[in-house]
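To start, the structure under review is shown below, and the notes come after it.
All protein chains but one are shown at their positions in the complex.
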Amino acid sequence: MNPSPAGEASGSMHFVTDQNGYFADNYLVKPATGLRSWLYTLDHKRIGVMYLVGVSIAFALGGFFAMLIRLELLTPGPTVMDAMTYNRVFTLHGVVMIFLFMIPAIPSGFGNFFLPIMLGAKDVAFPRLNLLSWYLYLLGAAIAIYGMVYGGTDTGWTFYTPYSTTTATKVVPVLLGAFVIGFSSILTGLNFIVTTHTMRAPGLTWGRLPLFIWGIYATSVIQILATPVVGMTLLLVAVENAFGWGIFDPARGGDPVLFQHFFWFYSHPAVYIMILPAMAVISEVVCAFSRKNIFGYKAVAYSSLGIAFVGFFTWGHHLFVSGQSVVDGGIFGVLTMFVGIFTAIKVFNWTATLYKGSVAFTTPFAYFVGFLFFLVFGGMTGVALATLSLDVHWHDTYFVVAHFHFIMVGATVMGFLAALHYWLPKITGRMYSEGWGLVAAVMIVLGFNFTFIPQFLLGNMGMPRRYYSYPEKFWALNVASTAGASVLALGLVIVLVYTLVAIRWGPIAGRNPWNSRGFEWMTPSPPPVENFEKPPVFTHGPHEYTDEDPAFPAPHLAPEPKHV
Amino acid sequence: MNELLRRLLFLPEQASEYARQVDALHYFVIVTTMVAAAGVFLAVVYFFVRYRRRGIDDRTPFVHPGFIHEALFVVVPLALFLLWFAIGFPQFVRLSLPPADAMDVYVQGKKWMWKFAYPGGPSSIDTLRVPANRPVRLLITSRDVIHSLYVPALRLKMDALPGRYTQSWFEADRPGRYEIFCAEYCGTGHSAMLGELVVMPEAEFDRWVAEQRRSELVASAQDAATPADRVLPAGNLVEQGRRVASEQGCMKCHSVDGSRHIGPTWVDLYQRREKLKDGTTVVADEAYLTKSMMDPAAQLVDGYQNVMPTYQGKLTPPEVAALVEYIKSLRTQVVRSGPSEGPAYESIPRR
Amino acid sequence: MSDATVAPPQLAHHFESLEKQQHAARLGMWLFLATEVLLFTALFAGYGVYRYLYSDTFQQASRHLHTWIGLTNTLILIVSSFTVAAGLDQAAKGKGRSTFLLFMFSVLCGVVFMCFKAYEYTHHFHEGMLPGRYYTFEALGSGPGGAIFFSLYYLITGLHAFHVMLGMTVLTVIGLRARAGRYTTEYFVPVELAGLYWHLVDLIWIFVFPLIYLA
Partner (left out) sequence: MAVSESHAESEKLHHSHLGRYVAVLAALVVLTVTTYLAAKVHLPAPWNVLVALAIATAKGSLVALFFMHLWDQEGANRLVFLTSLVFVALLVGLTLADNATRFPLANPPGSTGALPAPEYVPPPQGGATYQR
């Protein structure tokens, strides 16, 4: 609890910053600035930044396809494309958003950047593996996009057999692309686990780890254990599609439901690969902007592991109407109820963290509020969906679509945006425009509600998902959804614009513009190449705001952001 | 109350007792979800107002949760979720286990249509006729990829798996017409794979079945009987069409049982997408059917010879309309002789 | 590094000590092995399900395989695993040359294993015991189980054979490096990791053998 001796706690104090607080010899310019120095870099921060650029492009691409879908659904009949094109577009939307954006976004992007820094380490345990993982991501993305552009895929991102093994479109490249990206994901997870186990700085016990690390660690566990299964499964589908010797083909006695088991054995935990990192970010943001230690550190930390573990026991709730046995349905149904508990624990603890805090309403905090609301509503509708008799009505309708977008967009993207705003000053050394940030946040949260709340109602009415045309009674709500999506998209474009402006022309942020006591704020912004001059020594956990702490000098040392 | 909540939540009609029970759970679940989401949101707002930041370097106390807090955080939601499960699971079990006295209907999904067959009785396409207040078991299968039979009004959905059967059942208690959707993505025609559930009063249904069986007999006896022997119900376009078809000799080349003859079968011809000799496709709508009677060579279906004479001048416009109506009538219910689909249905064990 | 002692040459810049680095490498390898296990799991789960559904066909099918080849291959892999373990023992004593010889013996075992496998596959091709669409073997009747058994057979043994070849490559490279004296009594973790990989290949075969050949 007591602050560590100055200088011990932050070896980085010796780094020289200019009078604005900008550290000139940072990782962006050292060891060199050329393209080659980026392509061959082993620096986890540079790899993280490359990932962030990559996933942002994927997000924009996926968002573009989302808008095409919403445009097509503006009228009940054909609007701007034919059915085949529509099927390809929603497949593209799913594949790009899930495999190219959601799964790598926070762990590989922000995780790569901040995990070693928060551990007080110089790099991840296997820097070369880290770079390999980035190139595997690129390779997988290239293969998948090749398949989608030349031939397209019309199976949906779920690749259900026997549709995926008999369709005329090009499925194999997309499957292989997803397979390769899976390996990229495994390598990242492996690296993070080993790094967390072996590279913690002196004094950083498990009980003092920042909650961001706990979240990323739990994510990595899922990545390691689940991804190989889906890799094999996708390979089986590819082999069946290309050579006709898979094991799911009903014409040869195969069981298509077995594919669904294998697929969801990965893809349900994969949902937690996407949401756990967002929860991890939020755990940092809520502490930083309420200047409070987390309420129930152990509960939040262990619930991440709980989600990772119990998340594996629930995949069958995607199969309630697939011909799965009633016994399995019951088992999976009741186990799903338990996974909801861990999320509930986190939600209550985050809320309670604000108690007796000092709450500042900034852009990241706005996203925290949005995140919390969406997570509760999306999460509870998820548990509702696991209530078997209700699922029978909702399964494969827009209710499900709305539910997982509440989690994936409502929670994960809010987490991503919160992380982007919270850490932009650390990554780039520059500050975004808080005014525009709040405007965009409000637009995104409202636009999001207008997009997806009508979809809940559409699902209740019984509109199945992946419908190209629909009866006229679904029209009004679809128009509302498209209108909401436009607001959401506009908000995201605003974020993109002011972020790009901030990176180039934003005011210098200084070491710690939020006056936060997360460990990553101990080093200058942007951080130097090996993060710290010598490993910091930790004497207490993150986000303790009870006393002066020499590791986090008082704000007058890092005053209001200044323009250069 | 039920009606108000149903409309507020945009739920479709409730055509069975089961649907009403599920909806009751639905209201409970959604209301608790909204209360929880609103509660958390309001708590955040309250804390924000109460503990607003005063200065950039505020000090805050180090707060430790008591055991009771964490226990409450776990127990309250867990109890709630398990309660949902405890209500929902028995409903699901009930839906999964048909009663022994249920009437069987075989359902076959196929790109992109539904076929319903009654043991020993008629079969139909896209229209499922069932009696009210009588349990009906659906034995669902597919010919190609996975489909999913979805009747929102019954809160019922079951996947159709290729090459094997799944089962579900219902007991509709409100006569009427309800939508059937395909809920599992199955290709370009997925959203057009629509059907209709017609719940008929019991007596009416029995009459309908008897009628179907009789007309089957009539259809099989038709070759022997001469048209003049038959009493024609006046004013019924479909019946007139059938008569015209017999008189004009259409049946020499076109079948009404789905088999391939000199010309394409009329079963399911209406709205069928036909591939033509020149490689293009055409949808067999009223215009195409009429045109084909007048100028058969103009749009010849691929795989058939140009042997049909023109009926220009041989048919009056009302007769043409009657023929088209007759062909259209062959779409929704295929009159076929012989036993219906679904082998060994009698030996299917119930669980 | 500002440490007082001179850092050993194998120490990467971001680790504080060689021991920690080796600990990290070992943990990383175990995590990798876990992913390998789960990679095979999908196939084993598929096997389990179809073995349950088509138990008679699967039993008959396994009788049409050469059990003696399966048995011999099992023994070969066990022996090769032993020599790899012994090779690690030698490496720990700093005897790089005997590590090399022992590893080469294991690679030789791998070659023999692959030869048997190739012989077996050739035999199956002639009999029409082929996967999925190409299945023409008639001795199992017309039921659907046979094609699935052979799909699984080729997928499992093929994936395993791929791992054997990877393992042989790894053992060769590490063996050569050991002979060149790259490892010391303080630093031989690559030898250990290569060994772990080979043992895993053995471990998987230990389960493949009874499931496929003795089912």
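Read from first to last, the chains carry the letters A, B and C; within each, the first residue is number 1.
The definition used in the following text is that a residue touches a chain if its C-beta (ideal position, glycine included) is under 8 Å from a C-beta of that chain, and two chains touch if they have at least 3 such contacts.
Just so it is clear, the model here is predicted, and its values are computed rather than measured.
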| item | value |
| --- | --- |
| Where the missing chain makes contact, among the chains that are shown | A, B, C |
| Among C:A12, C:L33 or C:L176, residue touching the chain not depicted | C:L33 |
| Option from B:R143, B:R174, B:R213 or B:H261 whose C-beta touches the chain left out | B:R143 |
| Hidden-chain contact residue, picked from the options C:G132, C:G145 or C:P190 | C:G145 |
| Residues in chain B touching the chain absent from view | 96, 110-113, 139, 141, 143-145, 161-167, 187-189, 268, 271-273, 275, 281, 341-344, 347-349, 351 |
| Footprint left on chain C by the chain that the document does not show | 17, 19-20, 22-23, 26-27, 30-31, 33-35, 37-38, 41-42, 44-45, 48-49, 51-56, 67, 71, 74-75, 78-79, 81-82, 84-86, 88-89, 92-93, 143-145, 185, 192, 195-196, 199-200, 202-203, 206-207, 209-211, 214-215 |
| In chain A, positions touching the absent partner | 162, 166-168, 197-198, 200, 221, 225, 229, 249-251, 253-255, 257-258, 261-262, 265, 312-313, 316, 319, 323-328, 331-332 |
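Simple rule for what comes next: only the chains that are shown with their structure count from here on.
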| item | value |
| --- | --- |
| Chain with minimal offset from the mean of all protein Cα atoms | A |
| Inter-chain centre distance, chain A versus chain B - centres from mean C-alpha coordinates, in Å | 39 |
| Intercentroid distance (Cα basis), chain C paired with chain A, Å | 35 |
| Residues of chain A whose C-beta touches two or more other chains | none |
| Per-residue overlap in chain C, given as positions that touch at least 2 other chains | none |
| Chain A - residues contacting chain C, complex | 121-123, 125-127, 129, 186, 190-191, 193-195, 197-199, 224-229, 231-233, 236, 239-240, 243-247, 249, 252-255, 258, 261-262, 530, 534-535 |
| Touch list for chain A against partner chain B, complex | 1, 83-84, 87, 154-156, 160, 162-163, 166-167, 250-251, 256-257, 290-293, 295-296, 299, 320-323, 326, 329-330, 333-334, 337-338, 340-341, 344-345, 347-349, 351-352, 354-361, 369, 372-373, 376-377, 380-381, 383-384, 386-390, 392-393, 395-397, 457-458, 460-462, 464-471, 477, 515, 544-547, 554-555 |
| Sites on chain C touched by chain A in the complex | 2, 12-16, 20, 23-24, 27-28, 31-32, 34-36, 38-43, 45-46, 49-50, 53-54, 130-135, 143-145, 147-148, 151-152, 154-155 |
